[in-house]
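The complex appears here without one of its protein chains, the remainder shown in place.
Chain nomenclature is as follows: A, B and C, assigned in order of appearance, with residue numbering initiated at 1 for each chain independently.
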Amino acid sequence: MSWIIAIAIIVLGVVLTLIRAMLGPTAADRMVAVDSMTTITTALLVLLALYFKRYIYLDIALVYAVLAFVATLAVARYMEGGL
Amino acid sequence: MGKLSRFIFTSLVLFILWLFLTSTFRSQEVLIGLIFSLVIALFTYNSFTEKGLRNLSPRKVFCAFLYLPYFFWQMIKANFDVAYRVLHPKMPIRPGIVHVKTKMKTDLGKLVVANSITLTPGTLTLDVIDDNMLIHWINVKTDDVEKASEEIPGVFEKCLKEFLE
Amino acid sequence: MLTAIGWFLIYFGAFFLFLGALGIMRFPDVYNRLQAGTKCTTLGALSTSIGVGFLHPAWLPKTFIIALFILLTNPISSHALGRASYRSGVKLWEKSVVDKCKEFKECVEEENE
Partner (left out) sequence: MSSLILVVSAILVIFMIVGAVVTIHARDLLVAIIASAIVDLVLAVLFYILQAPDVAITQASIMGGLTTAIFLVVIKKTERYEQ
């Protein structure tokens, strides 16, 4: 039962950020929402790794955090005119 | 600072990271990690660190351990602050961008101060130009440069000056 | 004992992750959303992963690495996004009090072109 509550709260958070990403007025709003979504999803992946009881699943959380950071930095560099 | 000490410091950091990532002590894995951390450190020590083994002097390590609990306490306070502003029906925010001056000279010092400011109550670093910092403040109390410098980065710089400069 | 601490940390983190998402929905402009998104999600993800490490102590080193990585990279990405959105001309909220950023020519360079 305690699993259901913890995972449900975090999934509700993901849904809220995804709604903001779909209807945000400017591109910057959407990117802020996507950045927060990746951090929340990293926490969700760590929690699900404990739920499935597989050690290898933690690697996905690590890769997810690193690569989403690269995507955020690329979009930020594009928006300020660099790249 | 000598090249050897910078090289040793870089490979030490990489090797400790490898030990955390594999989290075993079998001889084969430790050996291969040691070889790869030496090879990678050979190529990257030039841009990784400037001070080498001087970073590990006992006084600096002691000051870093004193700084961490204070930082986490500030972070928890920041989160309850944001929680209050989010859950309040009228959203009591009064945002603005203020200008403060920092006393840090090195790049590493500016990085640590900017990251600490971002994670502590109500402030977010927008831009760093030389020693001027532009900070978005969610509840502006003053827009004077001197007072804002006392208010925002001053509390960290007292602790950080010890182990970064 | 370790189990109790682990569950407490997981619920603490989940609560703050939800609050960060709620802040992103409610706040009026980009910079305020960035504040809520950075602070709450950093502490939430950190506390959740350390809590998982407490529940299953053999995993503690790797969850510690994940927490360290989040603590290092999240402020940098939010700083880059804030600077990029100011330089690309996103306006502040209309009830904002003060804007010292106009005094620096590095900040408004992009708008003039």
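The rule is simple: contacts are C-beta pairs under 8 Å (C-beta built on N, C-alpha and C of every residue); 3 or more make two chains touch, one makes a residue touch a chain.
Everything numeric here is computed off the predicted structure, so don't read it as measured data.
Asks: Where does the absent chain touch, in terms of which shown chains it meets?
Replies: Taken over the complete structure, the missing chain's partners among displayed chains are A.
Asks: Touching residues of chain A against the unshown chain: what are they?
Replies: 3-4, 7-8, 11, 15, 18, 21-22, 27, 30-31, 34, 37-38, 41, 44-45, 48, 52, 54, 56-57, 59-60, 63-64, 67-68, 70-71, 74-75, 78-79, 83
Everything that follows uses one rule, which is that only the chains that are shown with their structure count from here on.
Asks: For chain A and chain C, what's the span in angstrom between their mean Cα positions?
Replies: 11
Asks: Measuring centre to centre with CA averages, how many angstrom lie between chain A and chain B?
Replies: Averaging C-alpha atoms per chain gives centres 23 Å apart.
Asks: Which chain C residues reach two or more other chains?
Replies: Residues 20, 22, 34, 38, 42, 58, 62, 65, 76, 78, 83.
Asks: Got the chain B residues that touch at least 2 other chains?
Replies: Residues: none.
Asks: Under the touch definition given earlier, write down the residues of chain B that touch chain C in their complex.
Replies: Residue list for chain B touching chain C: 17, 19-21, 23, 75-76, 78-79, 82-83, 85-87, 91, 93-99, 114-115, 118-119, 122, 124-127, 129, 132, 134, 136, 138, 140, 143.
Asks: Which chain C residues qualify as touching chain A in the complex?
Replies: Touching chain A: residues 7, 10-11, 13-15, 17-18, 20-22, 24-25, 30, 33-34, 37-38, 41-42, 44-45, 48-49, 52, 55-56, 58-59, 62-63, 65-66, 69-70, 73-74, 76-78, 80-81, 83-85, 87-88, 90, 110 of chain C.
Asks: Show which residues of chain A lie in contact with chain C when the two form their complex.
Replies: Touching chain C: residues 2, 5-6, 9-10, 12-17, 19-20, 26, 28-29, 31-33, 35-36, 39-40, 42-43, 46-47, 49-50, 55, 58, 61-62, 65-66, 69, 72-73, 75-77, 79-81 of chain A.
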